[in-house]
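Of the protein chains in this complex, all but one are displayed in their positions.
Order as written gives the chain letters A and B; numbering starts at 1 within each chain.
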Amino acid sequence: MTPFDLVEPASLEEAIALIDPDDPDVRAIAGGTALMLMMKAGVFSPKRLVSLRRIGDSFSKISTTTAGDLVVGAMTPLSAIENSPEVLRHAPVIARTMTRLSNVRVRNVATVGGALAHADPHMDLPPVLIALGASVTIVGPSGERGMAVEQLLTGYYETALAKNELITRVHIPALGATRAAYFKVTTGSADDWPALGVAVALDMVGSSVKSARIVVSAATTKATRMFAAEKALIGKSANDATLKTVADAAVGEAEILADVRGSASYKRELLRVYAARAVRAAIEARGGAHQ
Amino acid sequence: MSTAARTINFTLNGRPVTADVKPHHNVVEFLQSQFALFGARESCGQGLCGCCTVLVDGKPVSGCLYLAVFLDGAEVVTVENLAEPGKLDLIQDAFIECGAFQCGYCTPGFIMMSRALLVQHPDPDDQQIRDYLTGNLCRCAAYPEIVNAVKMAARKSKAGSTGRS
Partner (left out) sequence: MQLGFTMFEKVHLDGGQVTNASLADYKIPGIHDVPPMENEAVDTYQSNGPFGAKGVGELATFGVSPAIANAIDDAVGVRLTELPLNAEAVLRALRAKDNKPLGDD
């Protein structure tokens, strides 16, 4: 890696002030797992990194509001959400997603904020958070704003964040009777990045689906909601015929890309299978979300 | 703005130390160049293989992806600290007894991970062992023997053994 300066501010305001929005060579560093890969590969050579590690506890806590929303600080390591009793109770699908995200060492260091801001389409957390209707709090020089995770991710490694805006918290709304599931589909070794991710969250009335969010990732340029597939599911009971139309709709609308993990035509077939499986798994998830 | 070295203080294998470190150096480079500790070595350099595993505040991390400056104030343990020179701790001992390696390149990483695993799960089942070690690669594919070794170490630890002298 080429030499750079590292500053470790003690407050959020200071951190934001240290990031020059017009200088692409100055960036925030949280766990550093994604940035280190980029710096080692030579695709990013910063002049200065602004470490978020000393900013303090409020930034790395997991809590529940009185309304039952789960609030996760952006500097929370992924291993903390994997092992948090609150996350397990509130949104077990998140804790379960963690167990197959990369490995123990990366999860000990990588943060929730980094997993969102990096915007690599292969990441496992964004599709799950979008399916659960999560949002983030963002702080910049002119104050605070909120934004749905769905709006945060705008493209391939692209977000709606200004260079000097930081994510401070993630809010996951109280799930009530919502059931959710996420499938990470790998085509190489089991510990690989996903070739395809499918997240589903839905509410049922009796045996029919009242509302649903279906999100596809990894095979697309960003985690993307499948609106046509959702429409095909809502108001129906999830029998084989419905699931086939849901899967076909997802395959029709998802813009699937080829890479070393598989051709686009193969990933479309994976989506056809896993869209249906994920819906079924969500419906079968008891007392919240499993899978 | 300065790319110059700065001074950090941390505990290394139980001993308080002070060292100068450049912001762009990672933990593996730092331990090798300033402390002559070569047990954590870089193989993939991408967080995927575990050869560079060290424990920071009790948690295993990939030294290849961890900035050395971030060790400031931390407690760091490397494979060199498992047992006194000339002795083996019980995980090392179990790896030998089970033949849990061929070339040995991956072994320090697997041993450090196993140590952290046994702290979290003193009596792990096969699935827990595999899930915990999924980020460690062994090209010799000694995986079945590694799983056996971890189980043996867990058994011996329960029985109160501390290793071979």
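Some notes on this structure:
The rule we apply is simple: a residue touches a chain if its C-beta (ideal position, glycine included) is under 8 Å from a C-beta of that chain, and two chains touch if they have at least 3 such contacts.
What you see is a predicted model; the values in this text were computed from it and never measured.
Considering the complete complex, the chain that is not shown touches A, B. On the side of chain A, the interface with the absent chain consists of residues 187-193, 258, 260, 262-266, 269, using the contact rule stated above. Although one chain is not shown, part of chain B still touches it, namely residues 44, 46, 48-49, 130, 133-141, 143-144, 146-147.
Just so it is clear, only the chains that are shown with their structure count from here on.
Remark: chain B residues 1-3, 22-24, 26, 45-48, 50, 53, 59-62, 64-67, 69-70, 113, 116, 131-132, 134-136 touch chain A in the complex. Chain A contributes residues 1-6, 29, 32-33, 36-37, 39-40, 47-49, 51, 53, 79, 99, 102-106, 108-109, 190-191 to its touches with chain B in the complex.
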